[in-house]
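Have a look at the structure below, then the notes.
With one protein chain removed, the remaining protein chains of the complex are shown where they sit.
Right after this comes subunit A.
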């Protein structure tokens, strides 16, 4: 399979059809030091659920993927804006550092796992472990999230406009969680907290950034009770 040449991508948006071009060639082109000079906008067609599409980007480019993607789409993203016009497989935007990733459909497990920064928007629902070990990312989910979401969440905000599954925020550190719908159960050391004016402002800002029309006052806030930060024998049953 031939590598992408400059002439392939000279016209904006550059179009890469994954029916004819490999993921390797696409990613290599997106990793080029002068990628933003060649084309700041990219269209990727026929993704057909392939894995590792648009991973490791580190430039201010706009990548629009027209279809469903497999595992780790936009993994470790920095600076780029990646839009999936479909559903996303496991670990979309995992360990993202900055930029924006938007999934028009639903996302599978571990969406935004361990991500340090940036904004992940899932317009549909996200499966289990959404925001697991999140380290600073903002995640806004238009629908529901599955069980163990924000597990061990260290920093950042998770906004759920629908319902949350079992064990929300289990062993959470300093991540903040907002849920508009029902929470099936809270995980170890996760408690409901007061929604103060600063939280309403924060939430409204996140919903606005995500382009989701929802009433911030309808959300409830959850976070760490900080009872498990240091081991104590009286808490042994919670570990």
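Following the convention adopted for this analysis, a residue touches a chain if its C-beta (ideal position, glycine included) is under 8 Å from a C-beta of that chain, and two chains touch if they have at least 3 such contacts; residues count from 1.
Everything that follows uses one rule, which is that contacts and distances are computed from a predicted model.
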{"item": "Record-based protein name (UniProt) of the chain missing from this complex, from \"Cytochrome C biogenesis protein\", \"FMN-binding glutamate synthase family protein\", \"Oxidase\" or \"NitT/TauT family transport system permease protein\"", "value": "\"FMN-binding glutamate synthase family protein\""}
{"item": "Hidden partner chain, touching residue among A:135, A:176 or A:199", "value": "A:135"}
{"item": "Touching the absent chain when the full complex is considered, from A:94, A:144 or A:202", "value": "A:94"}
{"item": "Touch with the omitted chain, as defined above, among A:44, A:113 or A:139", "value": "A:113"}
{"item": "Residues in subunit A touching the chain absent from view", "value": "23-24, 27-28, 31, 51-52, 55-56, 58, 70-72, 75-76, 78, 90-91, 94-95, 97, 109-110, 113-114, 116, 129, 132-133, 135-136, 151-152, 154-155, 171, 173-174, 229-231, 233, 236"}
